[in-house]
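All protein chains but one are shown in place.
In this document, chain identifiers A, B, C, D and E correspond to the written order of the chains, with residue numbering beginning at 1 in each.
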Amino acid sequence: MSQIITFGEVLMRLSPFGNKKFIQANTLEFYFGGTELNVGLSIANFGGNVKHITCISDDFIGDTAISYLNKFDLDTTAIVRSGRPLGVYFLEVGAVMRPSSISYNRSHSAFSSIQPEMVDWESALADGSWFHWTGITPGLTQGSFDTLKEGLKLAKKKGMQVSADPTYRSGLWKYGVNAKDALVELLHCSTIFIGGINEMNEVLGTEYGYTNEEFIEASKLLMETFPSIEKVFDKIRTSINASWHKIRARMWNGEEFRETQDFDITHIVDRIGTGDAFAAGLIYGLQHFDDYKSMDYASAACALKHTYEGDVNYATIDEVTRILDGNVSGRFNR
Amino acid sequence: MSQIITFGEVLMRLSPFGNKKFIQANTLEFYFGGTELNVGLSIANFGGNVKHITCISDDFIGDTAISYLNKFDLDTTAIVRSGRPLGVYFLEVGAVMRPSSISYNRSHSAFSSIQPEMVDWESALADGSWFHWTGITPGLTQGSFDTLKEGLKLAKKKGMQVSADPTYRSGLWKYGVNAKDALVELLHCSTIFIGGINEMNEVLGTEYGYTNEEFIEASKLLMETFPSIEKVFDKIRTSINASWHKIRARMWNGEEFRETQDFDITHIVDRIGTGDAFAAGLIYGLQHFDDYKSMDYASAACALKHTYEGDVNYATIDEVTRILDGNVSGRFNR
Amino acid sequence: MSQIITFGEVLMRLSPFGNKKFIQANTLEFYFGGTELNVGLSIANFGGNVKHITCISDDFIGDTAISYLNKFDLDTTAIVRSGRPLGVYFLEVGAVMRPSSISYNRSHSAFSSIQPEMVDWESALADGSWFHWTGITPGLTQGSFDTLKEGLKLAKKKGMQVSADPTYRSGLWKYGVNAKDALVELLHCSTIFIGGINEMNEVLGTEYGYTNEEFIEASKLLMETFPSIEKVFDKIRTSINASWHKIRARMWNGEEFRETQDFDITHIVDRIGTGDAFAAGLIYGLQHFDDYKSMDYASAACALKHTYEGDVNYATIDEVTRILDGNVSGRFNR
Amino acid sequence: MSQIITFGEVLMRLSPFGNKKFIQANTLEFYFGGTELNVGLSIANFGGNVKHITCISDDFIGDTAISYLNKFDLDTTAIVRSGRPLGVYFLEVGAVMRPSSISYNRSHSAFSSIQPEMVDWESALADGSWFHWTGITPGLTQGSFDTLKEGLKLAKKKGMQVSADPTYRSGLWKYGVNAKDALVELLHCSTIFIGGINEMNEVLGTEYGYTNEEFIEASKLLMETFPSIEKVFDKIRTSINASWHKIRARMWNGEEFRETQDFDITHIVDRIGTGDAFAAGLIYGLQHFDDYKSMDYASAACALKHTYEGDVNYATIDEVTRILDGNVSGRFNR
Amino acid sequence: MSQIITFGEVLMRLSPFGNKKFIQANTLEFYFGGTELNVGLSIANFGGNVKHITCISDDFIGDTAISYLNKFDLDTTAIVRSGRPLGVYFLEVGAVMRPSSISYNRSHSAFSSIQPEMVDWESALADGSWFHWTGITPGLTQGSFDTLKEGLKLAKKKGMQVSADPTYRSGLWKYGVNAKDALVELLHCSTIFIGGINEMNEVLGTEYGYTNEEFIEASKLLMETFPSIEKVFDKIRTSINASWHKIRARMWNGEEFRETQDFDITHIVDRIGTGDAFAAGLIYGLQHFDDYKSMDYASAACALKHTYEGDVNYATIDEVTRILDGNVSGRFNR
Partner (left out) sequence: MSQIITFGEVLMRLSPFGNKKFIQANTLEFYFGGTELNVGLSIANFGGNVKHITCISDDFIGDTAISYLNKFDLDTTAIVRSGRPLGVYFLEVGAVMRPSSISYNRSHSAFSSIQPEMVDWESALADGSWFHWTGITPGLTQGSFDTLKEGLKLAKKKGMQVSADPTYRSGLWKYGVNAKDALVELLHCSTIFIGGINEMNEVLGTEYGYTNEEFIEASKLLMETFPSIEKVFDKIRTSINASWHKIRARMWNGEEFRETQDFDITHIVDRIGTGDAFAAGLIYGLQHFDDYKSMDYASAACALKHTYEGDVNYATIDEVTRILDGNVSGRFNR
């Protein structure tokens, strides 16, 4: 009854050590990630009951991915397998003014072959109370869009909470569907909007600026346009450079505007998946706390994620809570 | 005037260290390989002038591949780039009775998008005297088959030597062309056959056994069927287990049968690319030695390759010659 | 109804890379193992439904151990936690005539604090059909002996199969109980004896030699002395040196004597847990095959384990079967 | 006549690379450390003559520890061995707002078995002029407390300088002795107090605040209460977060109060052992410089330690002096 | 016609990982570098056509160096070989207030044996339009000074641009020639001066200070003294500590003075070769841009180099341009 559902591609991440480029390396580290998976694993680490639905390859790489997910005690029973290979992304980690670079090998991956009939949504959502989706999945293929749509419709019918992170990524949406149209359709099934001015302008066709006032205006218009949406949460990242960011968040829940303190991340360990950690913190928070504390929890979770290697936030509820209680000096736990 | 041409896919090889499985690992080694490339690089290490023709990805992984080939002083000027990702293969290295396992991610790779019009064969073969091909390339896609065919026809027209390693791999040939028909067509452009009973039976539709007598019979029939073929070289591998092999070779050059001694490879370091090292030794040998010494050179090169990590044979002409001179005790070079 | 139960300590294994000694190293590899756990994980890899019962530390090392077990899809629901640290063993891997060396840090470990009241055996064995124990557990502490005894009594009462690997290790049994007395008591709850002449002489107080004839005699006496025991399986290891072993097995099932072929393991990758792989193969086999095929399966599983790094046998049922079908040459799986 | 004596447990430190958690790792780095040992090794690196007294395991891990200490040219002749294992601690290194975490496996270690009769203090202190102790040792077991007490009494009788770092750690003191009573008894044998307001409040039963004025008041009361104590040195750490600290120090030597500049450690490499480096700098300093320069030297040594991996300060006297001379820009030494 | 020529020693750099000292390590990373080579490789990465001239060892280390240079598609055809070993330098990387330390093993290296007759300058400079030299080469041996001088004379005669980085390093100049005299002689062949107040004072025998006004004065005097010099470029480094630098540049081109913004390098990855990256950026820039944009390009290139491991700047022209366009926040490239 209280299972959180995430749906999306599992990718293998391949990266040289430290700040090396591939051209300098002959060894790599690998992780498994994917924006929706990262959200699911992060919630599982908070102690939530999470099921991830995806399609992975039917080879020893797929077996390795399953084994990796099992480490986190995630429900993997609804995962389907395909003869196609697992998607891969290659990462070169930048520093200071050098940006990180990513190259994808996912366009004919196992997940890209997914079709609605491959997922038994009735059974998959049987215990579901929350469904989280992002703008990556509908941008991949017609099949992944259709499959997501079917899941969201059922989620809506069952009265589940549906959180949307409608990130628009320009490298996707190559298969013929218009991004805005697709996102609009999916947002009508959603109840929580996780996104900022850019995402709202994208789906509203507006040109709001970044002030708090305009954020409130945009949120109001969004909630008028998409009546199912009850709350808007926006994570704001200030990049001093690739190694040093600041994070804060703001929200409009239909009644009040609030924003959090700044979290100053002076020495970033791994930036991948930090937005997903925010979403995870929010989803976990909204099930246990009020809106404002949820946003605070999400921001602290996001900040903490910058200190873990890999795509996943390993922070537990206690560790996030300690940050919220003001223990940010990083003294030893013995 | 004396350039050796190799044509085929460049793959990134990803493998855990030692005998680990992916499920046990979080770090990998990577190399670049591919059967025809391995032949080319091995010949370059012998001191030959080699041009490799291929299509690789237009990202930092493709840049890394080019840089890797440049290390060997290979002519990379005819390489074309594609927006598709580089092909990848995953390798788990076995031992004793445990076989190594491979999983491919190549079916929509940069090379799989190659089409005849992407290669300027006239220019590419301008200085070519030898063209080497294998049964992998025509088995990938219609485009790779057609592109190879066009190259081979020009090579034949120019009177180049053409060596064929018509390995049949059952995991390929998914795109609609019959393997035997394709290989037969390509063999008619070829002058040197590198293969054994299985390969001859495959293209002849026969069922010869493995004795020397039947090898000679099969070779004679092959040379009747394919009049362009002048010589047949067969490498025979005896596998005690995955860690211990013996290698020998035999040949029929239209006039005489010869076979080599056994090379006893008691502690295999890396088995990948050992057949390619045989082909490379043969191609290099036939340009410098008589048939028998070429076969001997090829066998010694093949044996030596088992002692190098990665897909490429690093042996120089001096090192192979030292083996042929009987120095197999592995004493120090100071 | 068909769950296999294993009960015993989980140890962290710490070892330098390759054949290095600690005195030469500053980095280590770690694994989790333990003789009964190894049996359980190996059966899980064959596809069996396994529950492992143990007591581990309540810190991030214990969390890591749980996560490690989850990778294998083992039932970890009956595991209890303790404020004491997880047991550790340090391993230096030998080669040729140099033996491997082990040093233990386990005498005040989490598991050593186990007491019968900490395990709810009724619930733990609810779905159990098979219980496997070894001579290590009763040799640790009074509490571990008592806890095991209670579990075995319930298993006997429920009519479960009980396999015993009554290895006697002289470094244990420091807490005041006589090894022979304890093992005798536990064997009276057991149905399958996995052990050889040394183990039978130990519990019978006899001095049989190693011939097949004496093995049969000893087995008969054992089965008279312990009427619950139905079958005896003996794995015979011939050590040429630390890097090269041969394995075969023999059995007496009350009616017939059989022995297997020799498996020649010319290049050992990791010897730890190979006996456990034999036991696992046997337990899995006896649930699916006849006695002789089970012994053959167990021997092949044991041989294969020598090719995996770490304590666990990763071989699947298909991989073991391939060995039994005679495919021991280690050719590629593509 | 001029040997510095340190007495305390030697622990093996096990830690994943970089900022990884154990749950993400399969390889570890190891070091040997322990608060009193760190002080001793750091003084040895300054060029001091140091003897470390401890009890370590009688296995290859203990041999490795001895070999490690020998690297630093420490006097290890008074070390005794035990059949119990060496103590271990596991470390996960945090960053920014994530604290580092430590889990200990030391409660039944070789050192925890130490008893007064195992150390021949007369012989061990024969050439001793200085004895350094910390609040860790008396907090471990009755035996370690008693052994330390015996050593300190002899040191006092011989008129040696005795420096005390009476850190109170709440995870210790489980064996039945009251921490305050024990520390008070030991402080009566001590001449130099290395600690701040918290430590003074602990042993005085007071509640002084952190201002310089209160520090002076507390120091005066301390020196009244413990007439053997001549000087108080306090290291003040300001933690911006786990990756960025500032260090300064202050002192009261019975006559004057002084404090040092701030050392700004913007990119911490390894925080472990930095307090020990301060103590080592002070002990070395007080043997060669006046009080104020000693405190300055200690602060610079402490700051430098943050830049070395592992528990030990590798800084030489020249390197510390260079910092004191104002060369903190980190230009190359060629 | 447009080849850039660099001439100087190739050194193997050997360094422990991270901030480890050799005394803590048993593994090393290696790179190849050398100040003039770094300039050449950096220009090659910008897309320039570069030939590096040097003398390297005639062993497998020399082969490895050649292979390393080939990765960058550098023209290595003018490299000569020697029976002497390749020069080596050992590096310990500092942090915060700990400086990095370097120890050289180069005084009898392959390059130190170079003599004018070993380089065929006519042929080597056949396509050359630019020659870059530094103060390291003439400081090594009489032979290296003479060989450089001969090259520069020919470059001057051919009307090539000649850039000089007359760094004076006190550890060199042991062979009997006066540094100032040598540098003066070489500067009379040069057209671009890359250096600051220290370098100008060194060759002018003056004592100018560091203000912009004095920089202009010094530059004017320099250009009077060395009429061939047309422009002076000065890179100014502000070291907060070993981990945090700021970079800016200034110039006097005979007509106007300009200076760049500060680049704030808050988290240095590798400081080696950053000055060389400045020179490379300048040389590349002056061939494509005006003076001011060239200086800006050089500064951005220098700043970016601090983010790459090893001696070489991997930045492409696009990446440097992006920095100049103000994209310094390090957002992802996907």
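Odds and ends about this structure:
To be clear about the criterion, contacts are C-beta pairs under 8 Å (C-beta built on N, C-alpha and C of every residue); 3 or more make two chains touch, one makes a residue touch a chain.
Keep in mind that this is a model prediction, so the values were computed, not measured.
Contacts of the undisplayed chain with the visible chains, over the whole complex, involve A, B, C, D, E.
Residue-wise, the contact with the chain that is not shown comes from E:88, picked out of E:88, E:184 or E:317.
Even with one chain removed from view, chain B keeps its contact list with that chain: residues 71, 263-269, 303-304, 306-310, 314-315, 319, 323, 327-334.
Taking the complete complex into account, residues 18-21, 23-24, 94-102, 104, 169, 171, 239-244, 267 of chain C touch the chain not shown. Listed here are the chain E residues that touch the chain not shown: 14, 21-23, 25-31, 57, 59-61, 63-64, 67, 84-86, 88, 90, 92, 101, 103-105, 107-108.
To be clear about the criterion, only the chains that are shown with their structure count from here on.
For the pair chain B and chain D, the distance between C-alpha centroids works out to 63 Å. Shared interface positions of chain C, defined as residues touching 2 or more other chains, are 25-26, 67, 71.
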